[in-house]
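So the structure is just underneath, and the comments pick up after that.
Just one protein chain is left out here, and the rest sit where they should.
Chain nomenclature is as follows: A and B, assigned in order of appearance, with residue numbering initiated at 1 for each chain independently.
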Amino acid sequence: MSIQFKSMVELREMLDTKVISSEELIQETFQLASKLKSLNCFVTMNEEASMRKAIQIDRSSNPKSLLSGIPLGQKDLFCTEGLRTTCSSKILSNFIPPYSATAVSNLESAGSITIGKTNMDEFAMGSSNETSYFGNVHNPWKKDFVPGGSSGGSAAAVAAGIIPAATGTDTGGSIRQPAAHCGITGIKPTYGRVSRWGMIAFASSLDQAGPLARTAEDCAVLLNIMSGHDPKDTTSLDVENNDLTQSLNNSLKGLRFGIVKEFNLGDLDPEVQKRFEDSKVLYESLGAEFVEISLPNISASVPTYYSIAPAECSSNLSRFDGIKFGHRTEHPEDLTDLYIKSRSEGFGDEVKRRILIGTYALSAGYYDAYYKKAQQVRRLIKNDFENAFSSVDLIMTPTSPSTAFGFGSKGSQNPVELYLEDLFTISANLAGLPAISIPHGTVNSLPVGLQLIGNFLREDQILNAAHLFQKNSEFHLMKPSMEDFE
Amino acid sequence: MDQEIVRTICYLARLEIDEDKAQKIEKDLETIIELIGGLSSIDTTNIEPLYSPLEKTALKHEDILNSDNQKEKFLQNAPNANDDYFLVPRVVE
Partner (left out) sequence: MTWETVIGLEAHVQLSTKTKLFSRASTTFGQSPNTNVNLIDCGLPGVLPSVNKEAFYKAIRFGMAVGSQINQTSIFDRKNYFYPDLPKGYQITQMDLPIVLGGTIDIETDEGNKKTINITRAHLEEDAGKSIHDEFEGYSAIDLNRAGTPLLEIVSEPEISNAKEAVAYMKALHQLVTFLDVSDGNMSQGSLRCDANVSIRKIGDPKLGTRTEIKNINSFRFIEKAINFEVKRQIKQLENGETVTQETRLYDSVKDETRPMRSKEFANDYRYFPEPDLLPVVISDKEMRHIRDNFPELPKDKEGRFKSEFGLTGYDAKILASSKSMADFFETAAKDLLNYSLLANWLIGEISAFLNKDVIEINESKLTPANLAMLINRIDDQTISGKIAKSIFEEMYLNGKAPDEIIESQGLQQISDDGEIEKIINTVIENNPAQVEGYKNGKDKLFGFFVGQVMKETQGKANPQVVNELLKKKLS
């Protein structure tokens, strides 16, 4: 039986009933990855170690856990001990971390096998995976179309059925948007739910790690394992981590869904609107009640984000200086030259743009007008959500205003064009709220996603709603034909 | 954008822009600054900035040693180092 397109739950069944051994599963995974190389989902493969672990699992008589022997992709933003970690950047193209990220070690300790590091937008800055030093990732649904970003490689690898799941990171939508463009499920948890130790920092107050998978159920299993208080991360929450799979099947009767007035969904592509309307009807049939809510400052999300994220990143990326690790220029004239050349040679254009904007927003004379102002507006946005959640349990939006687009067709003239892609996803990062994207149809044969934003620490609710949607529809079972890639 | 400002922020960030890309990048910066400048129209009087989504305070750790000598590991990763030190072009103070 082919392993392609199988969910984690399905693979677990195959392994437990000995339809396939761990070794065979991993072997086939690598074969599949090789066959579909042209997607360019992976930056580094981890064959030897993966095969060894698989063989070990087969030999061991220990009872198998949920994740035992399950192949996963790790976004190349997570430090993996002994395995190259590049952030899809030239500046880290030879970096081998001496330690692993907590989120990764949680998954590996639970038995999963890291088969490779997935491609991404350089340093997670992008919404289309077109800024990687290792080349664009293709959307499995259509060659030369973007998979979304920045977790494009993870999304594409899952959508193409190579692996059942992968990790991603989400700073402004980087898990949800590629999940939507690739027709799979992806969740960004509450800020602080998953430890950021070992997750190479882009924007510290916005970054969160989360899973991408074929189903909400799989996401719940993975998020359970990835989550947890980590004393090494001061921003890690110390809360009781309820089992997110327990409440997956709760009835949605009486659950109040909010539709954001200010998003002006009527202005969207009619096909995208139609998918949204259909999903509303489906939820209503499951007992949900829809309420219009107002988030008065929501239109400020994009400018707010593009003030804060670049500012934090400009500081986080200062450690890339060619001295302790990473790319170093060949013949520096002096120290200043070392810095300037190493960094300018090592970073791509989008990263440079963001560092410059961030430096500007923090600099003397501009700090109050840009950075501080943005953080004040951020509080207004958060307050809006708090108000809204007094009258609704979840907020429903399209994940993205449009479907995937062709390489180079957006943002090359004007970067802001691409930034506006993040319109619906960005606010959840600003407020630190959990949000999930699930596939709910196609427009022009390309997937579109539905986003559910939950209240603080209410991943259980949005996973529940996502799971019941998937129980009552088949969009999550859609598969791309893959003929362009074989 | 003021050339002087561009030069300053490039130096602060230790970045240089290629001649042939300079114009485009400057234009991009202008567009982005215009985007984020739009926030000025929002009234934020008496609003405290929200620097982190969490309204909680820092975990404090005990002053207990929990680290060992990893000199080899670190120096190995360094682009230019000898057995004991990271090396950079000589700095004159």
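Everything that follows uses one rule, which is that contacts are C-beta pairs under 8 Å (C-beta built on N, C-alpha and C of every residue); 3 or more make two chains touch, one makes a residue touch a chain.
Source: prediction; values computed, not measured.
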item	value
Touching residue (missing chain; options A:Asp170, A:Asp321, A:Asp422 or A:Asp460)	A:Asp321
Option touching the unshown chain, where A:Ser7, A:Asn46 or A:Ser204 are the choices	A:Ser204
Interface residues of chain A (partner: the chain not displayed)	78-79, 85, 87, 92, 95, 97-99, 101, 196-201, 203-205, 231-235, 311-312, 314-315, 317-321, 323-325, 335, 339, 359, 362-364, 367, 371
Touching residues on chain B - with respect to the absent chain	8, 11-12, 14, 51-52, 54, 56-71, 74-75, 82, 84-93
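Following the convention adopted for this analysis, only the chains that are shown with their structure count from here on.
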item	value
Interchain centroid distance [CA atoms averaged], chain A/chain B, Å	23
In the complex with chain B, residue positions of chain A that touch it	95-96, 98, 191-192, 205, 231, 234-235, 237-238, 297, 300, 302-304, 306-307, 314, 321-328, 332-341, 343-344, 347, 349, 352-353, 355-357, 359-361, 363, 369-370, 372-380, 382, 414-416, 419, 430-433
In the complex, chain B residues that touch chain A	5, 8-10, 12-17, 21, 25, 28-29, 31-33, 35-40, 42, 44, 47-54, 56, 58-59, 61, 70, 73-74, 77-80, 86, 88-91
